[in-house]
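These notes are about the structure you will find just below.
Note that one protein chain is taken out, while the other chains of the complex remain in position.
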Amino acid sequence: MIHKNTIQHSLYAAIAILILALTGIFGNFATRTVIGESITSSTVLLVLAVGGIGYFMANRAEGLAAKIANGLTGSLIVGAGLVLLMLLESAVDLTFVFVYLKRFPLGKELLFGQELIPGVLLFLALAVLMGVLAGVLSCSSGRIQNTLVMSAAVMAATGLLVNQVNSVIALPDALAVAVAFTVGYVTLFFRKTDTIVYRIGIGFLSGLAVGLVLGGFVAWGWLLDPNDLPRILSLAVESGILFLVIFGTLGAAGALFAVAPANSHNGALYVPLVLVVLGLTNGKRSMTPEQAFIVFVLVAVVTWFMPVLSQRASHQYEQLARPQQRGTRQLSSIFAVAVLLVLPIFAGQYITSVLDLVLMYIIMGIGLNVMIGYAGLLDLGYVAAFAIGAYTVGLLMSPSLLTCGGVHPNDINPDQIQQVCTGVMTFWQAWPFAILTSGMVGVLLGIPVLRLRGDYLAIVTLGFGEIIRLLALSNDLKPLLGAAQGISPIPTPLIDLRSIGINFNESLGNSISIYYLFIAGVMLAAFVVARLASTRLGRAWRSMRADEDVAQAMGIHLIRTKLLAFGISSAFAGMGGAIFGSWLQGIFPNSFTLLVSINVVSLIIIGGLGSIPGAVVGSLILIGLPEVLRELQDYRLLAFGALLVVAMLLKPDGLLPPPVRKLSEMFSEHRAKHQPEVSHE
Amino acid sequence: MTDSQSHDASPQPGTVDMITTSLLKNTLYNPLRLAGGLLIFLLVYVAVTNIASGNYTLEAFVRQSITGLAQGGIYALIALGYTLVYGILLMINFAHGEVFMAGAYVGFFAINAMEQSGMLADHTFLALLITLMVGVVASVTIALLLERIAYRPLRGAPRLVPLITAIGASITLQQLFLRLFGPDPRVYPRVNLYILPGIFKDLECAEVSGAQVCKGLDLIDGLYRVDVLGMNLRIRPVFFLVAFFAIVLMIALWFFVQRTKTGKAMRAVAEDKNAAALMGINVDRVIATTFVLGAALAGAGAVLFALYNQQVTPFMGFVPGIKAFTAAVLGGIGNIPGAMLGGFFLGIVESTGPALLGISSQLKDVIAFGLLVLILIFRPTGIFGEVLAEKKA
Amino acid sequence: MLRKIVLVMGVFAIAALGLSLVSAQDTMGSSVMVPPDGEIVIGVAAALSGEGLAPLGEDIVRGAQLANITRPTVKIGDVEFAVTLDPQDDTCAAEGGQAVANRYVSDERVVAVVGPMCSSACRAAGPIFDAAGYTSISPSCTAPDLTDGTFASFNRVVPTDAFQGVVDAEFVFNTLGLTRIATIHDGSPYGEGLVTVMAEAFIELGGEVVFQDAVNVGDTDFRALLDRVADADPELVFFVGFIAEGSRLASQRFDAGLDEVAFMGADGIFSPDFISTAGDAAEGVYVSSPTPSSEIYDAFVAAYVEEFGVEEPSGPYHANAADAYNVILNAIEAVGTVDDNGDLVIDRAALNEAIRATSDYEGLIGTITCEENGECASAAITIYQVVDGAFVLASETMQGE
Partner (left out) sequence: MTLLEIRDIHTYYGKIHALKGISVTVDEGEIVTLIGGNGAGKTTTLNTISGITPAAEGQVILNGEDITSTRPHEIVMRGVVQSPEGRKVFTRLTVTENLEMGAFARSDVAGIKRDMDYVFDRFPRLLERRTQLGGTLSGGEQQMLAIGRALMGKPRILLLDEPSMGLAPMLVKQIFEVITYLNTENHTTILLVEQNARMALSIANRAYVLQSGAITHADSAEALQHDESIIEAYLGGH
């Protein structure tokens, strides 16, 4: 009845969890509340560890009794392991070796405030309960499992993120948005194959209707105190037209996504849901049990009906004529872009600054894809180009040896700096130089390593990355690069349109405004690289990656092709670096460590080599997630490392591999070898 | 399985390869070599000027070389592991530096326990031996787990995939040790291991109840002034011990690979895993053996390193790991004596370079990596490299 | 089709633009409102991760926590408001400083910030706090140019390197009577900055800096460098950096024959961890630190030891952090008002002004009087020496003007 591997695998899992427990993780996480005061990250972790293993073990068996037996075994083994550790902890002083147990003793967290023996018994009872529940859950239908797991996950995630993602949207705003969207969605729900224009029109009108009603209520003060209106609803009073346009648009969006492929339909449907959840927890430092319950129910309802709705939507979508389908897709992407554009206004400085960082890594990921994904050249020193871009902007935008005609700014009388340092550029003048310099240095660094392949290239480029950082840091170059002090301050990019007659003079001084610059950078990078990939050069890269000798025999100019890959790839890093320097308003050599290179390489591989959406997803996961979960900072890098390993074990092609060729097929010599009959003449 | 086939299928002479080579030679590499040559000339010029002006003396060179010898020995011991694994799997085992670190850490707990119990003082040699064994066992365990969990399932995957896994494993191990044992350095006790009291009659002497008693040469913690050829040197025997260890272990390893059945199987597996399997060789076991050998060397190196550097931190493996890989490449990766010589070479260059060129010591890594680039320009296969290096990515 | 798309895009563009314009109007509130049952949130930004850095950051957080425990509320009129801390990791780097600052300014409940910890982080956080009208008091950012008027929001309760460097130089030259020194830093802005100031001051006094170099963080073998130092034949090695590198340099200096040469560090290694790590090699090492020596300070340390169950504070800045906390609370008491609803209203600009108007506050680090530029430290530097495994006073506390 118990599966042959259950005990063995549970033991492995228990050992892994025990090692984690020895890092004091349970006590450490207990300082972070998720729901109310009593449910902490530690509780979530415990449920994941004990119940999760039970569920995993239960899943491999058939039938309720067998599932419960397996689940119970799994949970009990893990639970017993933890109990043993607690007993050991109470008997022996482990804190010399495992220092974190001193601050976060295991028993303090896991014994629920009981004495050792009753606490242990309680704990074991809990493990038994979780094992049984896991077995029962595993026995229920897939839809129930999905709903429960999803709701619980969203609830826990919300609880974790509440403190980070506060003041995003007020509840009335969120509800209004959700209502407008839903009304648009429902209006078109039962109509099948209307043209897009018709659909959008109906949706817009229904959204408008919602807007009129809500706006009326708000304007007359029936719903809310007119002095205390949240951001969107206040528009009803301040600027009625804009308010109506927004609501019409929301209705139109609802109508559009009611007839859409499953993925975009589901994605769109979760947006108002997330907004409402955010609205619920707005301005709170932690989530109360009542809020948690509402979130759970909301998510459960949406998830429960999602399969039906999504099937209906994609069914209707498939019945559309081809041009209609294309139009729907295009419009959906426009909506997505629009959401992207208004996002930072709601998300606030912190979330936006995280997004900025994510976008910066997307630019670099797209750039590095040229090297690794297309040309097959493994570059572990990408940070060099990044640093050069940043330093170029820093040197050109502030008084320096370069801009002051070879005189060190410290030797200049501060009053005369403006007269002497005539070379100081604006960001827009310096940016192209940064891109160019990075690209050129990329080519220069590429030359000596042209002949190298694979791992030699990796280690040499890694060396380059370190060389650039150390040169920037070194005392020997202090007059130019500022050594450890770096270069600061650097002005932020300034958009000054007064010279062309428009009264606009805005500095991109904060994370929100620079977000748009990053977005522009990402778009540019994605556009250029996507275009390049389909040109002759792109094909040349791909054939070079497949086999250099054959590529050469086919008339591909290897040197030029390789150097172009180096140059273009580096230029994008320079572009990102330039914005980075200006965003940070200062450059410090310690920002340019090997970890940057590793991050970029990892994110494009996790996302899927050669795939632009992959770079986006990879960056969100590897850069965005750890930043937002800064609370768990002690375990950030540990999770990062483990994620790299696990992701590669489970999805070696990355999460979003490019559609045509998967990574494994692109580097396909090892497969061809198994088919000698095909390959030899 | 990896693309062990590819080098068999290297292009026939007289065809594409020739074209490539001649093209590269005629268009780029001569100017490049010229540039490289100029750079070397410049460096030599700076060094010579430095020496001529009396800023740098032979004495300083010798002193710094001795330090570099020890550091180089450590690099060599780590580099051997890299070279072994690379030779057989064509994979950079990025986490090898962490394997080294693990040895030092677990060794610390062993030696610390023995210090507490007084065993270290009473039976120093035995205690050191046990520490060494514990360190080796720890490194080997970690390496085996690494191979089993992170690398073996990916053996058929494209080259980049195990590299990312290795980087991930490296970060995971580093962070796991950090979270388990804390960020503060653990400090090895200072150990006095006296040897050869008969020969070193005038060392470490003390009056014991009126009589002159000499303990001999302190192999680990000793520090002696020696005047040789008019040079006033300060010598720590442990530096030579490390270098000696590295050489002995390298030779042992070389014999193992050349002479034993398992060693020959390792070479066969390195060449063609499928063909080796068809001979009845258990490829998995041979690969695991390779990891074990590499890890054992790293573990031994780690304990030695910790014995004279005292401090052990979770981050101690990373930089030496990268340096050791550089050393392995310098020597020609896959080449056992090459890895060792590369390690010594790198250690000594790093140690003497900044002073010789009169630049900041911050730039010693620049010297190391610059040297790598120069060598790869002139000898892309490393100093002692062979065909292996021409394998494709 | 294309026309329709353009049309729709146009509508979106208008919507987006309109939204951003509208939202641009209601930027950060210029004042904080705390409801009667709410809490006054004070951010604490310090490095909480990283080898050799975490103990220093933890020390800052503990200092603020202890101050928070002893003074948990602010009383405006007769209404009391509780104060809570929000510690965040600034990683002792520019990016970290930026992220932390963004985090605090997007949380409108944060009234003021103690921190960041390192000069690079302070520099990156400055513009963000400035733009949002926040105010911060750093317990440990010592780079001299931070108070040159660039940042309106930056204040500090720690003497600048400009002062500490001079004191260090004077101590070496006058008190120890040494004239030849070698300097080493760790490549951090802090290390490089302090070493530069100290070297300049030392030369000015008539001393000679015979060797200057730096180490890379993470390196383990500094013997070759120390060998070069020994060749230059200094009488004292002055190192500024953190514990990991400091203890390695201290232990390895014997291998290079620097037995007779004095070794001196600064606040970055002023921690019991330095002594435990360097072991015997720490004996005789001089350390300069802004940590004061007074009775109220000793009482504070005693409370610290009790509260956190440690043997000694893990870094030098706990007192500065506590003082920063108290200066902020004093300022809140000065400018906070309770409105009709019972909400506490704190005007951010006024708060910053109130901080800069602080005068003659008797803090743990001495008498605190702020200047216009945010320089609040009672400039006091104490020099310690490690004797028998503990820091003991090596000089009287040197007071600045």
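For clarity, chains are labelled A, B and C in written order, and residue numbers in each chain start from 1.
Just so it is clear, a residue touches a chain if its C-beta (ideal position, glycine included) is under 8 Å from a C-beta of that chain, and two chains touch if they have at least 3 such contacts.
For clarity, every value in this text was computed on a predicted model and none was experimentally measured.
Residue B:274 is the one among B:57, B:116, B:212 or B:274 that touches the chain not shown.
Only one of the listed residues, B:33, B:155, B:190 or B:264, touches the absent chain: B:264. As for the chain not pictured, it touches chain B at residues 8, 261, 264-265, 267-268, 271-272, 274-284.
Quick note on the criterion: only the chains that are shown with their structure count from here on.
A straight line joining the Cα centres of chain B and chain C is 39 Å long. Chain A and chain C, compared by their mean Cα positions, are separated by 32 Å.
For the pair chain A and chain B, the distance between C-alpha centroids works out to 38 Å. Chain B has residues 184, 360, 362, 365 in contact with two or more other chains. Across the assembly, chain A contributes residues 470, 473-475, 634 that each touch 2 or more other chains. The touching residues of chain C, when paired with chain B in their complex, are 50-52, 54-55, 187, 213-216, 218-225, 227-228, 231, 244, 247-248, 251-252, 254-257, 273, 276-277, 279-280. Residue ranges of chain A in contact with chain B, taken from their complex: 19, 22-25, 97-100, 372, 376-378, 447-460, 462-464, 466-467, 470-471, 473-476, 547-550, 552-553, 558-559, 598, 601-602, 605-606, 609, 634-635, 637-638, 640-645, 647-649, 652, 663-664, 666-667, 669-670, 673. The part of chain B that touches chain A in the complex is made up of residues 1-3, 5-6, 11, 15-17, 19-20, 23-24, 27-29, 32, 36, 86, 90-92, 109, 149-150, 153-154, 156-165, 167-176, 178-182, 184, 322, 325-326, 329, 333, 359-360, 362-363, 365-366, 368-370, 372-373, 376-377, 380, 389, 391-393.
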